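Missing here: one protein chain of the complex. Every other protein chain is in place.
We call the chains A, B and C, going by the order they appear; numbering starts again at 1 in every chain.
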Amino acid sequence: MPAASKVTDLRTAVAELVRDGDSVLIEGFTHLICFAAGHEIIRQRRRDLTLCRLTPDLVYDQMLAAGCARKLVFSWAGNPGAGSLHAFRRACEAQPPTLELEEYSHFGMVARLCAGAAGLPFWPLRGYAGTDLPRVNPQIRTVDCPFTGERLAAVPALRPDVAILHAQRADARGNTQIWGLLGMQREAALAASRVLVVVEELVNETVIRADPNRTAIPDLAVDAVVVEPWGAHPSFVQGYYDRDNDFYVAWEAISRDPQALSRWLDEWVYGVRDRGEYMARQPELKERLRADWRPSGEVNYGY
Amino acid sequence: MPAASKVTDLRTAVAELVRDGDSVLIEGFTHLICFAAGHEIIRQRRRDLTLCRLTPDLVYDQMLAAGCARKLVFSWAGNPGAGSLHAFRRACEAQPPTLELEEYSHFGMVARLCAGAAGLPFWPLRGYAGTDLPRVNPQIRTVDCPFTGERLAAVPALRPDVAILHAQRADARGNTQIWGLLGMQREAALAASRVLVVVEELVNETVIRADPNRTAIPDLAVDAVVVEPWGAHPSFVQGYYDRDNDFYVAWEAISRDPQALSRWLDEWVYGVRDRGEYMARQPELKERLRADWRPSGEVNYGY
Amino acid sequence: MTEYTAQELMACVAARELRDGEVVFVGIGLPNLACNLARRTHAPGLVLIYESGAVGAVPERLPVSIGDPALVAGAALVCGMADAFQGLLQNGRIEVGFLGAAQIDRWGNVNTTVIGDYARPRVRLPGSGGAAEIATHARRTLLVATLSPRAFPAEVDFITSPGHRCHGRSRRELGLPGAGPVKVITELAVLAPDDDGELVLAALYPGRSAEEVRARVGWPLRALPRVETVEPPTAEQLRLLREELDPDHLFLGRGAA
Partner (left out) sequence: MTEYTAQELMACVAARELRDGEVVFVGIGLPNLACNLARRTHAPGLVLIYESGAVGAVPERLPVSIGDPALVAGAALVCGMADAFQGLLQNGRIEVGFLGAAQIDRWGNVNTTVIGDYARPRVRLPGSGGAAEIATHARRTLLVATLSPRAFPAEVDFITSPGHRCHGRSRRELGLPGAGPVKVITELAVLAPDDDGELVLAALYPGRSAEEVRARVGWPLRALPRVETVEPPTAEQLRLLREELDPDHLFLGRGAA
């Protein structure tokens, strides 16, 4: 096999793959949220993005505060275990609101990505009956089962322009392995038009091929691979570093005060060149959050 | 956690879980086909079964020859790489045919099991347009996308009475790990009313829990666990033994001649008590087919 | 007499609702605490499932989110979210759904979306997350919330998760598979649906009165013919909660009841 390396740096990858007006999906369910890419998008001052994610989390609160987005497609917008996303709330509670919302339940977003990844225009699910969500979102519709006649909910495929997916490791061609919480990373990669994978470690193809069931994203779906250790902080990467819960708790006060939030962006996003500098300014993080060793054991692929 | 062991022997499990008239799914796509259970069903002389499988393979050819089934639900009935399933062909080519068929493409069977595993009555797919399959199978229907208006194919959920799934290993509660070809084992387990898992090795729960992403079937879906080494021969188990291609080739001649097939059943199914005796009579198999060592490597689940 | 906080008692009351061997879809916070308390006492075989895809989790530390790495290490199975929602929840494998709520109304409908009008909200809440379909599919649901007239209105501002009657239609008419909220656990009392699905007073905490509860509920709260009194926490339950499950008092509160 030829090298065909897709490895590049984050600045180049974001410059090439993320365009003003794009629908952008930085996925990762609490695990593997690529804050490094979110910050680079802020630094490159992308505008009018439609941001898609099940849980906007701090990364989209930061991007909303920085003015990157005009619309949010989501299913749960809180600060997990710590409070609110106040930039999000300010945009929603403004009169009139300054952010367009397209809102689902988690299952609805899951179903939308399943459809996108499967190349189907919609996905059926049993949900939304009795709730007010279909009243405020005309994209939640119904479909009748051609066998039982039962009326089910249906949601349209989500096919974002760009998906940005953090992972533990990949080879240079983009075969990407994930363990721990898988979220919707694989479906997001197959649903998107352009795919950027950001990993903690670049590994030799032989490492990937020794355990092919661990590969979540095939190279044929990947446009660029960026190696960015600690790129998911303050979220976590199983086997690499723990969630920085202190920062999630601290975000409550930072995001509540627009000026504090603005100062935070100046210091930690605009004020650093890249993730390397972000990490160099807080050397204690690695000490505090580095993962302990809980080995998986190994299995035999022989025959 | 309490022990709550579901471990039993194959004779007991088949006696309790497989009933005359049941729809039975022994899944496994070339890999992990539980011949041991098929043979035990023959020995217990189950009748009027509806046998479901993507690829009936030799195991269903044997069960058809033994008179266990009245109907076959399938998508490809050949002897992979070696010829025909002649018991199947004789039943189909008899005038009139002696076997009822319900026939799909692989994707149709995959979609039926996806629906069964997801608790939905149907599954949409883009397929069958232009083919004659919907003309001979009224269960292949259409559904219109509520967003694009596009007409898609739809197939009904497959929810067999019993699924029998071979796997590399499980704990006593039924948490089951599979690697290599995954086929539709997980979906089959979630779609069926009763589930029997047959494994090469029973392992301590700690082995399973060290690598939870490797678990394909959760214990809550499993009714019984049987430990039956070499239970998938002549199919294969990645990491344990290779496919016995010689036997697949030999089946062409055996199955072509009804008397030879009958003698084969007498010797290798009715004439042995269990899989232990089946293996004891051909000690050279283990030598010839035992897997070599191709380790997966291990990953870290620490945090 | 042992002192305890209202949150501690809520955790104990919630834990008692769980039976050994049941499969529970767990939310974070008090539901998680209650599940782990049950697992450490009368229900060692309780199977904890999180919408993040962790099945049979045995967290060594109190998870701070439903996607905590401690839910993964040592779990029996970790799958993608499509499998969790489709293969486990929608497929009817979940016996108990355990949800927190910002607003609960007379019919057990839950609002976690907005206070005020959806298009012009006074308070924007996080939204459904997994709750809408947990409330739809779990065979029964347990709700946890703090009493106040704003939190318990006669009608919620927005139905995020269906209770027993939504805009006049029953669960049966809506085709909802699960039984809906069977208990609403608050800091003073436990509410439960009557035969019509209306929430009524079912049990009081020790020393609490029906009037205290009624003052904090936005509809004329009826009571079961015989209102039970909830058992206080045992010393062992309190020890587990304080010393092992939530030693930092993240969810338990600090004042005595």
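Definition applied: contacts are C-beta pairs under 8 Å (C-beta built on N, C-alpha and C of every residue); 3 or more make two chains touch, one makes a residue touch a chain.
Predicted model, so just to flag it, every value in this text is computed and none were measured.
Although one chain is omitted from the display, it touches the following shown chains in the full assembly: A, B. Of the listed residues B:A13, B:C52, B:A66 or B:L125, the one in contact with the hidden chain in the full complex is B:L125.
The chain not shown here is touched by just one of B:K6, B:R46, B:R186 or B:H233, and that residue is B:R186. For the chain left out of this panel, the touching residue among B:F29, B:W264 or B:Y303 is B:F29.
Only one of the listed residues, A:G67, A:P218 or A:G271, touches the absent chain: A:P218. Panel shows subunit A; residues 1-2, 4, 117-120, 175, 186-187, 190, 205, 208-209, 212-213, 215, 218-221, 301-303 of it touch the chain omitted from the view. Although one chain is not shown, part of subunit B still touches it, namely residues 29-31, 54-55, 74-78, 80-82, 84, 88-89, 92-93, 95-97, 103-107, 110-111, 113-114, 125-133, 136, 150-151, 180-184, 186-187, 236, 238, 242-243, 245, 248, 291, 294.
FYI, only the chains that are shown with their structure count from here on.
With centres taken as mean Cα positions, subunit C sits 28 Å from subunit A.
Remark: subunit B and subunit C have CA centroids separated by 40 Å (rounded to whole angstrom).
Across the assembly, subunit B contributes 119-120, 213, 301-303 as residues in contact with two or more other chains.
Residue positions of subunit C with contacts to 2 or more other chains are 54, 69, 72-73, 78-79, 86, 90.
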